[in-house]
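Missing here: one protein chain of the complex. Every other protein chain is in place.
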Amino acid sequence: MKYLYFPGCSLKGTGRAYEESFLAVFKALGLEVRELEDWNCCGATAYMSVDETKSYALAGRNLAIAEREDLDVIAPCSACYLVLNKTQHGLKDNPELRRKVVNALKSAGLDYKGKVRVRHPLDVLINDVGVEKLAKFIKNPLKGLKIAPYYGCQVVRPYSTFDDQYNPVTMDKLIEAVGAECVSWPLKTRCCGGSLTGTLPEVGLKLAYILVKEAKKRGAAAVVTLCPLCQFNLDGYQDQIARKFERVDIPTLYFTQILGLAMGLPESELGIKRGIISAQAALAGR
Amino acid sequence: MNEQFEPKIVAFFCNWCTYTAADLAGVSRLKYAPNVSVIRVMCSGRVDPQFVLDAFARGADGVLLGGCHPGDCHYAEGNYKTLRRMRMLERMLKGMGIHDGRFRLEWISGAEGDKVKAVINDMTKKVRALGPLDLPGKFKEWDKEMEELEAHVNKDSKKGETTHAR
Amino acid sequence: MSENKPKQENLPRIGFYVCHCGSNISSMVDVAAVQKYAAGLPGVVVSRDYKYMCSDPGQEMIAKDIKEHKLERLVVSACSPNLHEETFRKAAARGGLNPFYFQMVNIREHVAWVHTDKKAATEKAMQLVSAAIARVAFHQALDKKRVPVDPNVMVVGGGIAGIHAALTLANAGKKVTLVEREATIGGHMALFDKTFPTLDCAACILTPKMSAVKAHPNITLWTYSEVEKVEGYVGNYKVTVKRKPRYVKEDLCVGCMECIDACVFKEAKFADKFNQGLGKRKPVYIDFPQATPKVVLIDKDTCLHFKTGKCKQSCATACDRKAFDFNQKEETKELQVGAIVLATGFKAFDPARSPQYGYGRYPGVYTALEIERLVNASGPTSGEITLRDGKHPKAVGIIHCVGSRDAKTNKWCSRVCCMYSLKLAHLIKEHSGAEVYNFYIDMRAPGKAYEEFYDKLLGEGVHFIRGRVDEVTDWAMTPDEEGKLVLRVEDTLAGFVRRIPVDMVVLSTGLEPQADAQEVRRRFNIGCGTEGFFQERHPKLAPVNTFTDGIYIAGACQAPRDIPDTVAQAGAAAAEALALIDAGFVELEPNTSHVIEDECCGCKSCVPLCPYSAITFDEVKKKAVINEVLCKGCGVCAAACPSGSIVQNLFDDDEIFSEIRGILK
Partner (left out) sequence: MPLEQKVKYEGDCDPEFAKWVVGEIGGENLRHCIQCGICSAACPLSLYMDYTPRRIINLAREGFRKEVLSSFTIWLCSSCYACRVECPKEIHITDIMYLLKRRAIEEGVYPRSFPIPVLAREFGRMIFMFGRVNETLLVTDLFLRTNWFKFLGMIGLGLNLMRTGRMSFLPDTIKRRGELRKVLEALDAEEKKEKKEALS
């Protein structure tokens, strides 16, 4: 199976471990992934607040480039996944918007007909590959590791096509597939604070704190997520959380990282060491 | 607003589902384009392909046929007969250059007032974009031939010979 | 196609009338212009407009004109023929004109109410008028056919609606067959403890009616039975009913329940459906002590005999009336009835569709029907409010509108939940002393003594928080919340979000159409609204009638409703059925088809098309023959006849062709 890959800005920066583990796992599974040629930033949540049409056009350029090839586009970052899907919906449902965006694209020699399908790597792993096939690749099951699955917001809401909005379960299935234990908790889709950790730390930190605290309280040794910003908030701000509330110290990994570990890929290829809160203790202590 | 082409569309609605749905659209005060005039029939199965042809021949730009959903026909299976008949008619119309949604068959239940609105608006928009059909103009010559033929046939039948020309 | 146009000089004298309908029509259609336009059309000798054509003076005007102007045809341009066609036919008859020399033009529902441009609407109205005037010239004088009505009635569904309808009809001396799917009649009402707003006990008012059904000489009660097929037409329906085996002979069992004690299962260990799974029962069981008929039955799926074939059948041995019959088979019965009342009820919303409320995930979350059983003195806990772990709740939250008023589940208001939530709040507080919170969006108490009941609850100290609960979780943020179910809600009247910890959550689930409502309505040839409830003929003026004559609907199968309204509607449905039966005959619309023998070429195309087998072939004459008693007037044959020799009354080729021409003039 072949896919196009839309990294987005975070996977080239703070979410580097996500890119590394995603690419390593897909390669090991025999899935071909090619980076989208000359992609630009999706616009994320911030740009929508500045200019709506431009924000659609920004995503539109990426979709136009992707449409040249008849392949699904994988967007691992939640914000990218949401924005690209939102653009698909917006252009489909609103003819006036479609006219404006397509005209603007045409003025730069681009065109978009609306054929691209935007996927999340979790969707691809569970639905294209399948849990049964994944099980065959598991060499090193993560027995005894208790994991809290954390989906965050923008992959499941509002456009998810592959999971339930209230009670998503695809990552739970993956956690079970790698032999780990899935911790049941009600906060798996609650907001991590998003960009508020940076802009309004007093608010953002509280949201991140609630999550790491509850995960730990329920006995999880690690949180597993599918979004670079979630990972950054839960992992990167724990010092500040400790200063403001209490020390929690729970590592946050990407689902691609735990899958890679269970498949026996070397830690160095999966960016395990890029976690600010080290995962070593959790991985060793099981 | 500038003068735009307003298509004339003749509709045949079955009494039990689609006509009732159109009544419901009215009671619900849904708003839709005034281009469609409805002829009531008891069942969409009553619609003779000749009705459709006649409507086009007399200047309709579109013909809409509405019946109950398959399986829901008040007369058990009239709409299946409609479907078969109209599939054939569609092919014939295509041969005459009438296509692209100028003839349309829709299943609309008595509860689907909103679908009446949606279908009528959509069809009006599409037929408007296609422009006038003007079959009467195109058929003027054919009509002449037909008249001659009919006169001929009538003469024959007056002589008392049986004819199945129709 | 025939071109036998009536010649200008031979045209019948047509009277045309256009209605303002107050301002309903005249605000969007230039009525005066339509009147003037019609006056100029061929054949029209009288053209008038009037404020309300359907009023007595309007009808009088028509009758008078027919006589004075020797009118031979009548066209009225007003509302939908579904509403007033009959009215104007009668007006024509009063004037001495055959009622079928009349054509109605619908310029209200199909024009005035749906368009926004007066000029275009007026033009469309003129097209339709021109079509009707062109067609009416071809109308023929017709007579309505009279068919006798079978005086027997079938009622489907044995809830309070079906029970009440059956009793009303039986009391009027009609023979009624009441068909119920479950093993007992009683329906949802039999599950309730008390009823709002009077708090009288449901069993006390329901069970006497159930016994009356069983005892009534005019009622045949078929429980554990389902209607399989319905054929025929108004006044003359043939119904096939399937009777499921109970493995107990109904006429022998007296309901002593010795067999249940004797069952090889010493302990009741299977989920009791009647008690919403909160209690247990044995494979041989009876739903509740007052079940009607009071006859036990065997659940084949759990009975040892049926599962293994190795059971000593101690139940059968214990029965001194020898009522057990393990070889009982499904029976098929046929019925002849003139009218049918459908009272098939509702289904409670399945809260698994709103996973945010944790039903099935947290044992402390219950549906309202489960609570009905818990507070019921004859329920699994004998009326004690206990949680699944045996503890007593200190705080209870009742969430309104679960599966109602929500685009993601059901858009409609289920109408009874506010009031039953108040009732449950009162009962829970009374039985357990717990703090009770009601989470509502709008408090709907529009019935007699309902607002007063709300006032009573306010006085009892029940908390009322106006807001839709977002989520039920076991996520504790404070020590108080540990071990509790936490409800997050905006107290919209206070203007901030609150977290409220409780031990028990009650989901006030809404009312939905039965799961098989679509199949049932197809079987009875009636319609459903978009939400899936049975469609009434008119929302205001024919609320218990359907589009199929002789089939009436009552109770929550038509829309969510409470007991008082259900009973009223059941009475209304029974009265409609009585009116049909006591007339003794029905008049059928004469829109049947017939063959013009001389023109039939004997090709037989029409014969297999008729769904009612009304067309036969006369082998001697080599012509098709239509039996007009069997014909229901769909016109499929007329459309198919290659020689044009089949004529459908009121929808003849000439009539429709002239209508097309009228529109496209």
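Labels A, B and C are assigned to the chains in the order they are written; within every chain, residues are numbered from 1.
The working rule: a residue touches a chain if its C-beta (ideal position, glycine included) is under 8 Å from a C-beta of that chain, and two chains touch if they have at least 3 such contacts.
This structure is a prediction, so every number in the text was calculated from the model and none was measured.
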| said: Could you tell me which displayed chains border the chain that was left out of the figure? | reply: A, C
| Touching residue (missing chain; options A:76, A:121, A:149 or A:194) | A:194
| task | Touching the absent chain in the whole complex: find that residue among A:28, A:41, A:135 or A:169. | result | A:41
| Which of these, C:470, C:587 or C:618, touches the one chain of the complex that we don't see? | C:470
| message | Residue by residue, what part of chain C touches the chain that was omitted? | response | 356, 401, 405-408, 441-442, 466-471, 488-492, 495-497
| said: Tell me which stretches of chain A touch the chain missing from the display. | reply: 9-10, 12-17, 38-41, 43-54, 57-58, 60-61, 90, 94, 97, 100-101, 103-105, 107-110, 152-154, 157-158, 165-166, 189-191, 193-196, 198-201, 203, 207, 236-237, 239-240, 273-276
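Here, only the chains that are shown with their structure count from here on.
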| remark: Taking each chain's centre as the mean of its CA atoms, chain A sits from chain C at a distance in Å of 49
| In whole angstrom, how far does the Cα centroid of chain B sit from the Cα centroid of chain C? | 33
| query | Could you state the distance in Å from the CA-based centre of chain A to that of chain B? | reply | 53
| remark: Where chain B touches two or more other chains simultaneously, the residues are none
| remark: chain C residues touching chain B in their complex are 1, 80-82, 106, 108-117, 120-121, 123-124, 127-128, 131, 522, 525, 527-530, 535, 547-548, 591, 601, 609, 611, 632-636, 638-640, 642-644, 648, 651, 653, 656-657, 659-661, 663-664
| request: Mind listing the chain B positions that touch chain C in their complex? | output: 6, 8, 10, 16-17, 19-20, 22-23, 25-27, 29-32, 34, 37-43, 45-51, 54-55, 58-60, 71-72, 74-78, 81, 85, 109-112, 117, 164, 166
| note | Interface with chain C, chain A side, in the complex: residues 164, 166-167, 185-187, 210, 214
